[in-house]
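The excerpt is restricted to a subset of chains, each kept in its original location.
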Amino acid sequence: MKSYRKELWFNTSTRRAFINITPQVEESVKESGISEGFALVNAMHITASVFINDDERGLHQDYKEWLENLAPHEPIDQYSHNRTGEDNGDAHLKRQVMGREVVVAVTEGKLDFGPWEQIFYGEFDGRRRKRVLVKIIGE
Amino acid sequence: MKSYRKELWFNTSTRRAFINITPQVEESVKESGISEGFALVNAMHITASVFINDDERGLHQDYKEWLENLAPHEPIDQYSHNRTGEDNGDAHLKRQVMGREVVVAVTEGKLDFGPWEQIFYGEFDGRRRKRVLVKIIGE
C-alpha cells in the first residue's frame, strides 16, 4: 500500500468564501502515483468545510444566504461560544451543515467523479492562514 | 491491496425519493472478495445523497417534510441558481444536509453495521437516470 500527504494553504480576503480546489487535488493524485484507492480531503480547521457540489456562482450565493439564515453571524452575543472572545460561533455551525471532509474514489489514477462533481474549500471565518489536508492511500 | 468498483443506476418516478440500497452494496462486498477494508458509497450527482439511517416509512416522511421546510422547492425564483434555467436549487441544499457519501467498514467480508443501519439513496431531483458509486478497498 502507498500513501501520500499534502497540505493546501488558504488565506481568503473575505470572512466567507468558496474556492474550487479540484485542480490541486487532481495534481495530488498524480503526484501520489496511486491508481486505485481513496483520497481524503478535509479541512484542518473547525470553522471551514470541504464539500463537493457544482461550480456555479448562483448556487454559491444561495449557499451563503441559506447558511446565514440557518446560523446568522449577528447578533454575535447569541452564541455562548462568543463569550470566549471569539466572534465565529456561527462559523462552527455552518461548517457542520456543509461538512468537514470528502472521501473520493481514485480509479485508474484519477478522481472518480460524476459529471458535475467539484471539490470546494468552504471558508466561514477567513482572513487568516488555514489548511486543508489531502491524504491518499491505495496502490 | 484489492480494489473493487461498481455503479448503481437509478431513475425515480418522483422528484424526491429514498431507496434502500443496502442489498446492492452487500452484493458488491461479496463480489469484491474483500474481507477487511472500507466501502465508499457516494452519489455521483450533486442533487442526490447517500446516507445511513432507519428503513422506516414514517421517518422518511419526516425527512421529506423537514428538508422541504429547511430548503423549500418553491418559489423557484428564490434561488439564484435557478436563473441558469434549472429548477433544482433546493435539491443542492437538501443534499448538503443529508450528505454525499458514507464510508462503511468491511469486517469478515460483511458491512460492519449497528443494529438498524441501512444505506439509502436520497433523490432530490429525480425523473432521470443518475448513478451511485461503490468503491471498496482492502484485503
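Per-chain residue numbering starts at 1, and chain names A and B are given in the order in which the chains are listed.
Here is the rule we go by: contacts are C-beta pairs under 8 Å (C-beta built on N, C-alpha and C of every residue); 3 or more make two chains touch, one makes a residue touch a chain.
Remember, it's a predicted structure, so these values are computed and weren't measured experimentally.
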| item | value |
| --- | --- |
| Oligomeric copy total, full assembly; chains in place: 2 | 3 |
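As a working rule, only the chains that are shown with their structure count from here on.
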| item | value |
| --- | --- |
| Centre-to-centre distance between chain B and chain A (centres being mean Cα positions), rounded to whole Å | 20 |
| Touching residues on chain A, where the partner in the complex is chain B | 1, 36-38, 51-54, 56-59, 61-63, 66, 70, 97-99, 102-105, 107, 112-117, 137-139 |
| Complex interface listing, chain B residues touching chain A | 1, 3, 5, 38, 40, 42-46, 70-71, 79-84, 89, 92-93, 95-97, 99-101, 103, 131, 133, 135, 137 |
